[in-house]
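Comments concern the structure below.
A single protein chain has been omitted; all remaining protein chains appear in their positions.
Think of it as A, B and C in the order they're written, each chain with its own count starting at 1.
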Amino acid sequence: MAKIAFIGLGNMGAPMVVNLVKAGHEVRVFDLVEEAVQQVAAQGAIAVDSARNTLLGAEFLISMLQTGKQVEGLMLTGEALLTHINPTALVVDCSTIDAETAKEMAQAAADKGIEFVDAPVSGGTAGAAAATLSFMVGGSEGAFERARPILETMGQNIFHAGGNGAGQLAKACNNLLLAVLMAGTAEALNLGIRCGLDPKVLSDIMLKSSGRNWALELYNPVPGVMEGVPASKDYHPGFMVDLMCKDLGLAMEASLASQSAIPMGSLARGLFNLHQGQDNGTLDFSSIFKLYRRDA
Amino acid sequence: MAKIAFIGLGNMGAPMVVNLVKAGHEVRVFDLVEEAVQQVAAQGAIAVDSARNTLLGAEFLISMLQTGKQVEGLMLTGEALLTHINPTALVVDCSTIDAETAKEMAQAAADKGIEFVDAPVSGGTAGAAAATLSFMVGGSEGAFERARPILETMGQNIFHAGGNGAGQLAKACNNLLLAVLMAGTAEALNLGIRCGLDPKVLSDIMLKSSGRNWALELYNPVPGVMEGVPASKDYHPGFMVDLMCKDLGLAMEASLASQSAIPMGSLARGLFNLHQGQDNGTLDFSSIFKLYRRDA
Amino acid sequence: MAKIAFIGLGNMGAPMVVNLVKAGHEVRVFDLVEEAVQQVAAQGAIAVDSARNTLLGAEFLISMLQTGKQVEGLMLTGEALLTHINPTALVVDCSTIDAETAKEMAQAAADKGIEFVDAPVSGGTAGAAAATLSFMVGGSEGAFERARPILETMGQNIFHAGGNGAGQLAKACNNLLLAVLMAGTAEALNLGIRCGLDPKVLSDIMLKSSGRNWALELYNPVPGVMEGVPASKDYHPGFMVDLMCKDLGLAMEASLASQSAIPMGSLARGLFNLHQGQDNGTLDFSSIFKLYRRDA
Partner (left out) sequence: MAKIAFIGLGNMGAPMVVNLVKAGHEVRVFDLVEEAVQQVAAQGAIAVDSARNTLLGAEFLISMLQTGKQVEGLMLTGEALLTHINPTALVVDCSTIDAETAKEMAQAAADKGIEFVDAPVSGGTAGAAAATLSFMVGGSEGAFERARPILETMGQNIFHAGGNGAGQLAKACNNLLLAVLMAGTAEALNLGIRCGLDPKVLSDIMLKSSGRNWALELYNPVPGVMEGVPASKDYHPGFMVDLMCKDLGLAMEASLASQSAIPMGSLARGLFNLHQGQDNGTLDFSSIFKLYRRDA
């Protein structure tokens, strides 16, 4: 079993730690929110009083933060964990951030002889709890193989997307496409409804036709069509509009950096931004259906 | 076994007739292209020399034409088959046309005591040959049940979309969504490629993630990623850009008639129109990837 | 002075009649709304009790209706004025309708030896009252020259756009572009505001720069920036969102008929449709700014 330092105990990080503990790992944890630390400590993690103190004997450092600036602060400029960690440890950043920062962190780590992978996840809080997350990993083949057994404790699909930053880029591409799928699905269903079709019937038809997609299969955005999904629970998230807007921002940055044309994704971003601006930021992202349909 | 009149023996109609014949039906056929008539006659259909002469003893009239105007000409204004057909026969129009004309034809038929369903298909020429088409049927419950056994001879999924016109509307919604999926998938893959990701690896990741959709599963638009698809055969169709543009026009008409907002579909239509205008109308619609990437 | 039959006395038609009367013409008027007839009769028009009775001695027939179907009903199928009018009269349809119907009406008129022009207007109710409308005329050179002096009584700019239907097409193109200008201007100003710029200062800068356009010059969509415009009167129209959506539908039909790519206009239509669907149909179209900014 491994000694693991884990920083960032939010909605995603906390259940991930629990799964690591269940698998028998020794996990030292820290978060700026004291209560979050106590909660996972109650389930077997070892609470420490600073980010730096998680590093004691650590073979792995896993971080699960919100922004590139936070990751940079943790690793390099503020807490500077890259300076204090045992250089034989592997650093696994599971935060969803921009590829540019991911590459810079990996380079800074490499300069100190430390291996670093970016490993953003998909699957949401439910996936974190059930250890069914997908990890999209960017880094060397060797570092990927080192990370894999640990990631398998927390997830189901562990992908090697490519070199450093590739995990972040793969997630950005996927979530760009997801935004397009969801907006397109909401739009097609709304068109059908306005033309007099039953959304359940239309959904069934499209599921067996070339309109089939993840949103239609697992996450129908029309209230009442599918049980248990956010649309049938007043759009209680799930995956918040605010987070989709953040991820679309990361895709936009990838587009800017690579001078790529992303008209469909840009429009999806525009629609989600309009929707967010109408006070819907904390709803589930399938609530984009409301932008199409006032009475939803 | 039934006596069936069948008009329209193009790429789709011809194999559909063959499947009807194989199932033991007596099929009288007509097409303006004499050669097309001879080809299906050689496989057991009964060639006649005019649309009207297909009607002899017909219990079913099936039409597979290109446009609403053609259907109107056949049924009402020109050949006027609705005037000459036995009123106990069921009329099944498998053409993909606008819902408005479908409703008008159904009403004209009803005025003469004739049952009429719109039953556009999806599944392409391969599905027509293999009898695995999907049919989206608009009409009364009774008419749908009458049509079903005949349609099952030619297809696999027979959906009752709703009243008259609903079949056309369901197809328009589905193909609107398909255009969005394909453009979005091409765009996400191109973004990944430009950022240095391998399109095969990225496709595999998104297939197991929330970007999963029909285009990614069965019809990857990047040359070389998937075997046997149009993208790997110089975009030999498959489903032509010209036809996708036609179908997007039908969705646009549904949007106009119902005053629905379809920004994503409208943009997809814009992109396919731009692509068509650059001399790509006869390529497979997955060639939209070329709009993103010159060297594809 | 001429004898003129005038049908359609709404917000636009009524003041147009008044200007014809002021110029000394003898104007027989009809509208289905009795009150509208009485109002213009009080200002010198001659009230008659049916559309057909306006035709007495008419040298010109001017119509100002809402839809292509209404025009067709008036001219051809219902009132059939083309059958009853003196064939030497000139028919001037000022309604904003689809080019297809305009061409069909012109052809039907030509079949009876009657000259017909489509002459949709721009300039709004204020322009109608002040006789400063623009007319975009489609028809033969000769018919245009016959219509011109009458139109000059009601407007300022009389354009010969081309053959029959060209007036409608020119208006569709113009209003498509107008929708793009207004949405783009609202968007650029909102971006500036969110970034901390003063909308008045930013407007002044863009007015002297390459962002200059009609919306910025005469119709600023941000409340308080410009006096007297709808934005500064709670978006009291002006030109209603519902009408803009109608005109964008006409542009869409022109795009469908000509297989033209109109991505920018399609997106503008999508945004105006979304805005309309949120209960804003009767507001001025500059209220699209509200879609961007909740607190506007």
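Keep this in mind: a contact is a pair of C-beta atoms (placed from the backbone, for glycine too) under 8 Å apart; a residue touches a chain by one contact, two chains touch by 3 or more.
Keep in mind that this is a model prediction, so the values were computed, not measured.
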Option from C:A45, C:C94, C:L267 or C:L283 whose C-beta touches the chain left out:
C:L267
From C:G10, C:G211 or C:G281, the answer for touching the chain not displayed is C:G211
Interface with the unshown chain - residue positions in subunit B
263, 267, 274, 277-279, 291-294
So which bits of subunit A touch the chain we can't see?
245, 249, 252-253, 255-256, 259-264, 266-267, 269-271, 273-274, 276-277
Taking the full complex into account, what residues of subunit C touch the chain not shown?
99, 122, 134, 136, 157, 159-163, 166, 169-170, 172-178, 180-181, 183-185, 187-192, 194-198, 201-202, 204-206, 208-215, 217, 251, 254-255, 257-265, 267-268, 271, 292
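Here is the rule we go by: only the chains that are shown with their structure count from here on.
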By Cα centroid distance, the chain farthest from subunit C is A
Report the most central chain, judged by the distance from each chain's C-alpha mean to the global C-alpha mean.
B
At what distance in angstrom does the C-alpha mean of subunit B lie from that of subunit A?
39
Flagged in subunit B as touching 2+ other chains are 259-264, 267, 271
